[in-house]
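After this line comes chain A, so read on.
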Amino acid sequence: MTLWVWGVSLFLFFVGLAIVVLRRQLLLMLLGLELMIAGTNIVLVFYGGLRADADILGAALLILAVAAGEAVVGLALILRAYNLGLEPDAPALRELRG
Partner candidate 1 sequence: MIPIDPIQRLIAAMGPPAAFAVGLALIVLAGFGRGRSRVSKVLGVLTLLAGLVLVFPRARPAPAAGALLAPDGFSTAWQILFYAGALPFAILGAAGTEAPALLYLGSALGMGIIALSRNLLMLFIGLELMSIPAYLLVSGLGRRERASSEAALKYFFSGGAASAFFLLGIALYYARMKTLAFAPGSAPPDPILGASLVLMGTAALFKIGAVPLHFWLPDVYEASAPELAGFFSTALKAAAVLLLMRVVSIAPSSALARALPWAGALTMFVGAVLALGQDRLQRLLAYSSIAHAGNIILGVGAWAAMGASPAAAYAIYFYLAAYLFMNNGAFSFLAVSGLKTREDLKGFAKGSPVLAGLFAVFMLALAGAPPTAGFLAKLLIFWEALKAGLYAPLAFALLSALIALVYYLSLVRDAYFEEGSAVSVRGSLAGRAVLWACAAPSAALGLFPIVLGPIQRLLGP
Partner candidate 2 sequence: MTAPLTLLWTAPLLGGFLTLLLAGGGAPRLPRRLALFFATALFLYTAAMPLASGSFNLAESGLDLAFGIRYSLALDGLSYALVLLTAFLTMISLLGSWKEGHSAGFWASFLFLESALMGVFLARDLFLFYIFWEASLIPMFFIIGLWGSANRRHAAVKFFLYTFGGSLFLLLGALLLVNERHAATGLWSWDMSGLRLDGGGPLSVFIFISMAIGFAVKIPVFPFHTWLPDAHTEAPAAGSVMLAGVMLKMGLYGFLRILYPVFPGVGARLLPWIGGLAAFNAIYGAFGAMAQTDLKRLIAYSSVAHLGFCLMGIASLTPEGIAGGSLQMINHGLTTGALFLMVGFIYERSHKRGLSDFGALARTAPALGFFFGLACLSSVGVPGMNGFVGEFMSLAGMMRALPVVAMAALLGVGLAPAYLLPAFGKVFWNDPGPGSCASKVTDLDGRERAILWALSGLMIVIGVYPRPWLDFFRAAASRLSL
């Protein structure tokens, strides 16, 4: 059971990572980030149940909240970029380099 949960969790994490690394649309990348966090959270929730640890469930909730806050900030940043006329696309963001 533990292995299964770990499997799913890591799968989600690495899919998220792959999205973040490989995809170019910023919104999709944001999704990837959330996927990484959510994937990890699965393990925490699982262990919380398994070990009847209320603290960890609370922690999972807190992490969700933080992730949501992060997502909001991410969206705000993307929006601002869009408003400034930048394409919401990773390869377009290459003014700074070298």
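Keep in mind that, in the parts below, contacts are C-beta pairs under 8 Å (C-beta built on N, C-alpha and C of every residue); 3 or more make two chains touch, one makes a residue touch a chain; residues count from 1.
How were these candidates chosen? In short, all candidates are chains of the complex that A comes from, given by their letters.
Everything numeric here is computed off the predicted structure, so don't read it as measured data.
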{"item": "In-complex contact of chain A, chosen from 1 or 2", "value": "1"}
{"item": "Interfacial residue positions of chain A with respect to candidate 1 in the complex", "value": "6, 9, 13, 16-17, 20, 26, 29-30, 33, 36-37, 40-41, 43-44, 47, 51, 53, 55-56, 59, 62-63, 66, 69-70, 73-74, 76-78, 80-81, 84-86, 93, 95-98"}
